[in-house]
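First, the structure itself, so that you have it in front of you.
One protein chain omitted, others in place.
Order of writing sets the labels: A and B. Residues in every chain begin at 1.
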Amino acid sequence: MRYSYYSGCSLHATAREFDLSTRAVCRRLGIELAEIPDWNCCGATAAHSTSHLLGVALAARNLALAGEQGLDVLVPCAACYQRLAVARKEMDQNSELWKRVVRITGRDYTDRVGIKSLLEVLAGLDSEQLAAQVVRPLEGLKVACYYGCLLVRPPAVTGFDDPEHPRTMDRLVRLAGAESVDWDYKTECCGAAQGVSNEPVALKLARDILEVASRAGADCLVCACPLCQSNLDARQGHVNRAYGTSLKLPVMYFTQLLGLAFGFDERELGLDTLFVDPRPVIRALG
Amino acid sequence: MRLNLTVATRDGTEFVRRVEAESGQKVADCYQCGKCTAGCPVTFAMDLMPHQVVRLLQLGLGDEILESKTIWLCSTCATCTTRCPRNIDLARLMDTLRSTARSAGRTKAGKGIAQFNEVFLDSVRRYGRAHELGIGLRYNLKTGKLFKDSDLARGWFLRGRLKVAVPKIRGVAEIDRIFNEIKRMEGGK
Partner (left out) sequence: MPRTGVFVCWCGSNIGGVIDCPGIAAQAAGFPAVVHSVDYKYLCSEPGQNMIIQAVREHRLDRVVVASCSPRLHEETFRKVLARAGLNPYLVEMANIREHCTWVHGAEKEQAQAKALALVRRAVAKANRLEPLFESTIPVTKRCLIVGGGIAGIQTALDVADAGHEVVLVEREPTIGGNMVKLDKTFPTLDCSACISTPKMAAVAAHPDIRLYTCAEIEKVTGYIGNFEVTIRRKARYVDHEKCTGCGTCWEKCPMQVPSEFNAGLGQRKAIYIPFPQAVPNKPVIDREHCRYFTTGKCQVCAKLCPAGAVDYEQEDEVFTEKVGALVAATGFQLFNWSRVYGEYGYGRYPDVITGLQFERLVNAAGPTGGKILRPSDGSAPRTVVFIKCVGSRDESKGRSYCSRICCMYTAKHALQVLEKVPGAQVYVFYMDVRTAGKGYEEFYQRAVREGVVYVRGRVSKVYRDGERLVVRGVDTLLGRPVEVDADLVVLATAVEPAAGAGETARLLGINADRDGFFQEAHPKLRPVETHTGGVFLAGACSSPKDIPDTVAQASGAAAKVVGLLSREQLSTNPMIAQVNETLCTGCFLCVPVCPYKALERRKITELLPGHPPREREVAGVNPGLCQGCGACNAVCRAGAVEVRGFTNEQLLAEVDALCL
């Protein structure tokens, strides 16, 4: 299996662990990643909040570059994934828009490539193939899978999992030998978009999610979005300060969890560079 | 305060027509059930509830919307869009209202986020990438909150997760062209 790889900006900096663990897991599963040459930022929320056209055009340049590679695009970051998928869908459905975007970018986007989230691709593999790689089943670990907004909404764009009660990540967690807890905040928004400009909003939403997960009995949380991860992990200290709580819930990328089960060591997966250190919870498993 | 509907609905139609055209949503479809508001994660901070935004549009009261914090607080999570029984894409409508407010220069109520968006896009335009460290620094300079999130920055830095070097792509000229073309098409801003 070979994909065009769109890592996105975060994975080169604050979400380095996501990149590391994605590459590790994919390598092990025989998924080849060909980084899109000279890709640009998808614009995330800032672009489409400012101009709809800008949001589509920034994404479209990447789609055109991927088209030259002729491969489907694999995107780990939920935000980038959704932006690329929205752009592709809108251009497919609206030929006027497509023509305008071609004029704006100066790049022909005719080789329609598929946009797949990393979660979708891994969850699409069959159980035996995944189970075969598990050398260290994470038995006894209770995991709350947190999908957030952009992987599952709006369902007309994303569509690979259920927007209210998604299951793909839970399945991977179970294949890794861990237990996925049943909880109802899987797709509640964490408010990361407001993290910088309006932190109190983000802190309240983050607190709610972390608390509901704790009450559901989770030892840790896994997610598939750098924005969610940093909001829930790096800002967890701020949450505790703002609310007088003493939350200490590790927040990992689901690829880190898979990587552990596949036998990679903690440093290879970047488990040592998270804010709330997950290693005590993991080592406690023995 | 009593509202004069005769005036509001007469004078507001043009604004509503533009918002509908740009967003592709028909506001008359909304039957004000409030499901959007009931599920929206940010209502606790909003001054107008999401369903009230649609109601104001139905009555042609665009001004109140553009002055509200709500459109800036919306985190585009699309919970509303996913659950609306009338298939209204409210998240998309919010996007349109934000960009409308921005082109009209009416970003007072959402200063922080508007400034963040600006700094973010500026980075994208210059380098083709979002340079997180630079964005954070410039945002703090712009808003005068110099030490905001400095603890996080330090944390990331110590963990080797903040890149100081600026990641410039080869095609920056292309990115610049995108920004220029759009500016030309959308007139100004």
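Convention: contacts are C-beta pairs under 8 Å (C-beta built on N, C-alpha and C of every residue); 3 or more make two chains touch, one makes a residue touch a chain.
All values reported here derive from a predicted model rather than from experimental measurement.
Peer 1: In the complete complex, the chain left out here touches which of the visible ones?
Peer 2: The undisplayed chain, in the complete complex, is in contact with A, B.
Peer 1: Which one, A:Asp92, A:Glu139 or A:Glu164, makes contact with the chain that was left out?
Peer 2: Of these options, the touching residue for the absent chain is A:Glu164.
Peer 1: Quick one: say which of A:Ala216, A:Leu247 or A:Leu285 touches the chain that got left out.
Peer 2: Candidates A:Ala216, A:Leu247 or A:Leu285; residue touching the omitted chain: A:Ala216.
Peer 1: Go through chain A and note every residue touching the omitted chain.
Peer 2: Answer for chain A: residues 162-165, 183-185, 212, 215-216 touch the chain left out.
Peer 1: Could I get the residues of chain B that touch the absent chain, sorted low to high?
Peer 2: Listed in rising order, the touching residues are 31-40, 43, 49, 51-52, 79, 83-87.
Here is the rule we go by: only the chains that are shown with their structure count from here on.
Peer 1: Could you grab the centroid distance between chain A and chain B? Build each centroid from C-alpha atoms only and quote it in angstrom.
Peer 2: 22
Peer 1: Which of the residues in chain A come into contact with chain B in the complex?
Peer 2: By the definition above, chain A touches chain B via 9-10, 12-17, 38-41, 43-54, 57-58, 61, 100, 103-107, 149, 153-155, 163-164, 187-189, 191-194, 196-201, 204-205, 230, 234-235, 237, 272-275.
Peer 1: Can you check the complex and tell me which residues of chain B touch chain A?
Peer 2: Contacts found on chain B: 22, 41-42, 44-45, 73, 75-79, 81-82, 89, 91, 95-96, 98-99, 102, 112-113, 115-118, 120-121, 123-124, 128-133, 136, 139, 148-149, 151-152, 155-156, 159-163, 167, 169-171, 174-175, 177-179, 181-182, 185-186.
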